[in-house]
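Let me begin by presenting the structure, written as structure tokens, before commenting on it.
A single protein chain has been omitted; all remaining protein chains appear in their positions.
Note that the chains are named A and B in the order they appear, and that numbering of residues resets to 1 at the start of each chain.
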Amino acid sequence: SSEGAVIKATPEGFSIASADKAFLLKLRGYVQMDGRFFESKADRSGATTFLMRRARPVLEGTLFHVFDFRLMADFAPNVPPLWDAYLEFRPRKEVRVRVGRFRPPVGLERNQSALNVPFIERALPTDLVPNRDVGVMVHGELLGGVLAYAVGGFNGTADGANADSNIDDSFDLAARVFAHPFRATDLHLLSGLGLGVAASRGNQFGSASTTGEAPLRTMGQQTFFIFRTGAGAGQTVMAHGEHTRISPQGYFYAGPLGALAEYVNSTQEVNLGEQHARLRFEAWQATATWVLFGGKAAYEGIKPTDPFGAASGGWGAVEIGGRYTELDVDPEAFPVFADPTVSARHAKGWGAVANWYLNNNVRVAATYDHTTFKGGAVDGDRIPESVVMSRFQVSW
Amino acid sequence: SSEGAVIKATPEGFSIASADKAFLLKLRGYVQMDGRFFESKADRSGATTFLMRRARPVLEGTLFHVFDFRLMADFAPNVPPLWDAYLEFRPRKEVRVRVGRFRPPVGLERNQSALNVPFIERALPTDLVPNRDVGVMVHGELLGGVLAYAVGGFNGTADGANADSNIDDSFDLAARVFAHPFRATDLHLLSGLGLGVAASRGNQFGSASTTGEAPLRTMGQQTFFIFRTGAGAGQTVMAHGEHTRISPQGYFYAGPLGALAEYVNSTQEVNLGEQHARLRFEAWQATATWVLFGGKAAYEGIKPTDPFGAASGGWGAVEIGGRYTELDVDPEAFPVFADPTVSARHAKGWGAVANWYLNNNVRVAATYDHTTFKGGAVDGDRIPESVVMSRFQVSW
Partner (left out) sequence: SSEGAVIKATPEGFSIASADKAFLLKLRGYVQMDGRFFESKADRSGATTFLMRRARPVLEGTLFHVFDFRLMADFAPNVPPLWDAYLEFRPRKEVRVRVGRFRPPVGLERNQSALNVPFIERALPTDLVPNRDVGVMVHGELLGGVLAYAVGGFNGTADGANADSNIDDSFDLAARVFAHPFRATDLHLLSGLGLGVAASRGNQFGSASTTGEAPLRTMGQQTFFIFRTGAGAGQTVMAHGEHTRISPQGYFYAGPLGALAEYVNSTQEVNLGEQHARLRFEAWQATATWVLFGGKAAYEGIKPTDPFGAASGGWGAVEIGGRYTELDVDPEAFPVFADPTVSARHAKGWGAVANWYLNNNVRVAATYDHTTFKGGAVDGDRIPESVVMSRFQVSW
């Protein structure tokens, strides 16, 4: 019966929809089980461990054709329960209005789904851009998809962090323009080229309990930079003033090849008691990937053409890749705002990855990341971090 | 195939049911993204912010015709994850037995769904009634719906609070009778009149870690009354003895007009070291709303007759409203049990609201609330609170 309701149970997911697709509910989710294996036992701060990296149910859908919603939680340990929760009104491709909690349009790799990022952990520029924030965003695609734009007002987050509420009375503005200049031309080889620039600006005024600052982490998810904190008044560094970010970014996908690069400059005014400074953090990364067989490279992820488990008896797709990434802390941060024996002033790392996308739903990945530091130890430089990570991922 | 299973994807929700409706699962949820904008920057305790007020998936359904279940979580920050979780046996309309976690039958506005409360935040009487509690309740409708009753045993909660477990060895009794005296008559104009009275009674014995007391909050969700707490023995006020509530309540809905009023008297015995008192808190509110176009007023919420997004091209429904509310703290509370320079002894507020129900699923709201206080500051009265709130709500 059900008056023509449409049910789907496919590699692309499970859903219920009305016959005219005006009402649609997708029942999605994903789970990532990782292993982290650190090389140098004596000095590493991370423990070799298995861990549930993400365990996320997702409810999303459409109401009355033009309203979309999304609710995504995460049950993994030590993360906030809420990730995405928004309502989007999309009368047309050119104008979409989104309100709620979602990713501000700043970091390029940060805005790629955790399901599709080629490496197990994102590169260092992600330390400097917002993760999730609450706000209002207008976005859309112009000129038949050649130009995408997004501009929104948000609470404002510390670098690399989430924000549940505003810590001051000012909202942050974030915006991005991103072009696929050859998408509408006959130069098909270049149709996968995307170039853009994103920026954010706002004021952050922290307090002793909510400093407005977040630690910086390596690819192995270990803290390598943290501002000074203390019990007494004037012993904790707080965000105090303007916070701006600018990020030129781009990618290129052509057949089996993929490349993604981004640079982020984040400048934040901070206070420690009477002392004030305007500190600049910079990071960049370049990632290149190659699909050996079974699919095409894409920012939106690889769809194996010959999936494992299907009647055709395929083997899915295999992708390999490498990357290089650096992060620079403002030298002015030391020694007043950060302890040079604890926090590094520079990190650079390279990594390699192999991904086996068995099918649309199952992925097995392994990465190696090697990161070296300047400063950050009592006697000079923090010990380099060498970490092998593994991931089993299922999504539906 | 599916042997006649019935699938729905409609404005009323998404569901799966067996052909005979004996088994039914509804896949529901809602998200509310709010803005809070406080007027007086210098003195307000609240920060101007966007926030996710509620992000709630809901699973509910029917098993074997007569058993209902409901499981509702909330992923919003700083709230407990579990809200509703219960089993209900309903052999007939007259007798329903509910066990689990749900709203005790005390506050009238508290028992209205957060989706349908006309204002963005409930009025002051909600500070004095239970939110969620764990217990057993028998309820039902008699005389063809003219009389509704509910009576249950619960752990017992502090005013305005949730309870996960009992803090003493005594259970609370809560009961309500509510009549629609004209529902079965020909006086259709009065059929939307409902009048009732609710009450609860129990003992609460708090400890230093679980005092059995909760702070009182303004419409802007700022604390304006809190009992004394301290580090040493005898420096923290604890519930210690009988806790009774009584609440006459009623509403009237006729065409576009709606009115709701309630009064709550909550009396709690408390201890501070050797000192004991029986303190009475009183609050009341009156709310009136008017649907300008597109629907009828109802306690269960407005269903737009001409929804936005439908083929008919309607504009949904618009509702405006106003309210007045007061709360009185027992003068005996000061200065022994509460600090008069911190906690106000009286709050009164008025507010205005405009709601645009675009359709059954999407609502946009704006409210203004102005609240004034007696006491609660070092030099007399706490600064009045003026707050504009906005809300974007999507439910499915």
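Here is the rule we go by: a contact is a pair of C-beta atoms (placed from the backbone, for glycine too) under 8 Å apart; a residue touches a chain by one contact, two chains touch by 3 or more.
Note that the coordinates shown come from a computational prediction; the quantities given were computed from them, not determined experimentally.
Peer 1: Which of B:D164, B:E242, B:D306 or B:D381 touches the chain that is not shown?
Peer 2: Residue touching the chain left out of view: B:D164.
Peer 1: Go through chain B and note every residue touching the omitted chain.
Peer 2: 1-2, 5-7, 16-18, 22-25, 27, 57, 59, 61, 63-67, 69, 71, 73, 80-82, 85-87, 89, 99-101, 134-136, 154-155, 164-169, 171
Peer 1: In terms of residues, what is the contact footprint of the unshown chain on chain A?
Peer 2: Interface residues of chain A facing the absent chain: 4-11, 14, 16, 19, 27, 29, 31, 33, 41, 47-52, 55, 57, 75-78, 81, 307-310, 358-359, 361-362, 392-394, 396.
Just so it is clear, only the chains that are shown with their structure count from here on.
Peer 1: So how far apart, in whole Å, are chain A and chain B when each is placed at the average of its C-alpha atoms?
Peer 2: One centre to the other, that is 37 Å.
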